[in-house]
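Missing here: one protein chain of the complex. Every other protein chain is in place.
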Amino acid sequence: MKFKDQHILSTNQFDKNDLLAFFEVVKKMEKVVEEAVVGGKQAKLCEGKILATLFYEPSTRTRFSFETAMLRLGGRVISNFDMLKTSSAVKSETLYDTGKVISQMADVIAMRHPEVGSVEKLAKGSDVPVINAGDGIGEHPTQALLDLYTIWKNKGTVSGLTIGMIGDLKNGRVPHSQCSLLKHFGCKFIFVSPEGLKMPEEIVTELKAYGCEVSETEDLAEAIDDMDVIGMTRIQRERFANDEEYGKYAGSYVLDAELMAVAKTDAIVLHPLPRVDEISDEVDSDPRAKYFEQVQNGVCVRMALFCDVFGIAV
Amino acid sequence: MKFKDQHILSTNQFDKNDLLAFFEVVKKMEKVVEEAVVGGKQAKLCEGKILATLFYEPSTRTRFSFETAMLRLGGRVISNFDMLKTSSAVKSETLYDTGKVISQMADVIAMRHPEVGSVEKLAKGSDVPVINAGDGIGEHPTQALLDLYTIWKNKGTVSGLTIGMIGDLKNGRVPHSQCSLLKHFGCKFIFVSPEGLKMPEEIVTELKAYGCEVSETEDLAEAIDDMDVIGMTRIQRERFANDEEYGKYAGSYVLDAELMAVAKTDAIVLHPLPRVDEISDEVDSDPRAKYFEQVQNGVCVRMALFCDVFGIAV
Partner (left out) sequence: MKFKDQHILSTNQFDKNDLLAFFEVVKKMEKVVEEAVVGGKQAKLCEGKILATLFYEPSTRTRFSFETAMLRLGGRVISNFDMLKTSSAVKSETLYDTGKVISQMADVIAMRHPEVGSVEKLAKGSDVPVINAGDGIGEHPTQALLDLYTIWKNKGTVSGLTIGMIGDLKNGRVPHSQCSLLKHFGCKFIFVSPEGLKMPEEIVTELKAYGCEVSETEDLAEAIDDMDVIGMTRIQRERFANDEEYGKYAGSYVLDAELMAVAKTDAIVLHPLPRVDEISDEVDSDPRAKYFEQVQNGVCVRMALFCDVFGIAV
């Protein structure tokens, strides 16, 4: 309960010990969900609590995950998933005031916004904990936490694993956030991207400063057999000069049965979803595919965070 | 509990025995609602369960009906009633993936979509039961179920009744769905429509194949006194070549006190709502008007379905 009464704005708030302690709480949350789904037993850990979801940008899966997390814990939800268009205050009111006002009515706030730093602005005004559900190309800490939890759960550890990240590593919020947590675990990184979409130099430098090994390549087929974690991400057409350039890479970064045949038998495949075509449907039935399990883990991660900021022992 | 862990996509999943057994469960749900509304007693049949409503097309009354049904049973709800505009995934993600993802967070899904077959696509991906809340001009099984339940409840039986259907029988999803259930009960049908908006021939043929009598007319006044059930539906201006054509029929298909004076004293009037002007306000106070009661019955029908797909004995 390190984060009692605190905002959760950034992955930087978590060090290695925090993460390991947190994972144990998430694991307990899986039990709570199971008892509800299988046993029809409603948990009461957050009874009496109200979550407000304020989404200034649509993201049904992230919002549902926060809301389901609160409901599974016995709390309740008030929700606006279209703040920019349906909140009369949007134009005139400061985010500080919005935070102050909403926090008089709810016990915790989950907020998404297209602009970097906006969640922090609202948090400054809020009298209750605010959890960052993504602020533009900035942070999305709960996504990174669920990625790491999925690794920890499936591999038994995070330390020393070889982590592959594939796709647009220059612009992707997801791989950047993952690195800011994984750096604590002495991992070996294999970054697979087109030349123009490489992982930013400052991140590579930071990983090395933390003692991690980093290698970079453009060739997924050549590198995949070393990976314990195959972290796929979208690669977007608009990042390339023309179709020819795009096609050159897009095709080679499609994870299919052929590539999976080369991968380690105990590797795991992650993807933040939604996918476009980076992962063939045929991989879905491969037991190493964990991208739908990640969604379940995301609910449990958010449940654990709610308990943490409320100071509820589990 | 024939439908435990199954999707409810079509009226074709129900035969006569299913319907009769189902009606008994719906009846019990009326008790549950009454105990909540009058006695302030919250049922717990679906405690711990979460419904996700995914509406790709607005329908406040249908969505509210599903949500109220789940809340009355002690379950909880996550909701997106504007999927097409507020779901970032809509453009890129397949309905299969959306179904897979949402079903990791909810225990049942109610979905409406403007395109025929789309609910089935999402259901294919879903790990939890999906209930069709209307897919374009395709199916809307819960509406047909509540129509039949309203008949059964008020008339004591469905078998052998004379069912009038009035309006645009060519394009109307409601009368088509009703026929697909009523065919099991040996009813006599009187179809009242303009020549160009007649009930499709294949439906008439099927009804006859099931042993039902069918007669067709353009004249409501002449036919109404034979009907046990007066099934009104909207008749839309845009189906006609010009105002003159439209006016010819629109006027004669307005149910008013004068027509009700000719109808059987124990007839019942149904309408899926919203009405435009097919039923005069003066009919609202006629005890034979059951179109607002249908809304209540719709909640109970959906409650019974939830219990059924969850395998909850009532």
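We call the chains A and B, going by the order they appear; numbering starts again at 1 in every chain.
Going forward, contacts are C-beta pairs under 8 Å (C-beta built on N, C-alpha and C of every residue); 3 or more make two chains touch, one makes a residue touch a chain.
Quick caveat: nothing in here was measured; it's all calculated off a predicted structure.
Colleague: If the hidden chain were put back, which of A:Glu57, A:Asp107 or A:Glu120 would touch it?
Modeller: Residue touching the absent chain, from the options given: A:Asp107.
Colleague: Looking at B:Ser65, B:Thr150, B:Ser193 or B:Thr233, which makes contact with the chain not pictured?
Modeller: B:Ser65
Colleague: Quickly run down the residues of subunit A that touch the omitted chain.
Modeller: Contact residues on subunit A toward the absent chain are 46-50, 52, 74, 76, 78-80, 82-83, 85-89, 92-93, 96-98, 100-102, 104-107, 312.
Colleague: Under the stated touch rule, tell me which residues of subunit B contact the chain that is not displayed.
Modeller: Looking at subunit B, the ones touching the missing chain are residues 35-37, 39-42, 57-61, 63-65, 67-68, 71-72, 77, 79, 81-82, 273-276, 281, 284, 292-293, 295-296, 299.
Just so we're on the same page, only the chains that are shown with their structure count from here on.
Colleague: Report the inter-chain centroid distance for subunit A and subunit B in whole angstrom, where each centroid is the mean of the CA atoms.
Modeller: The answer is 40 Å.
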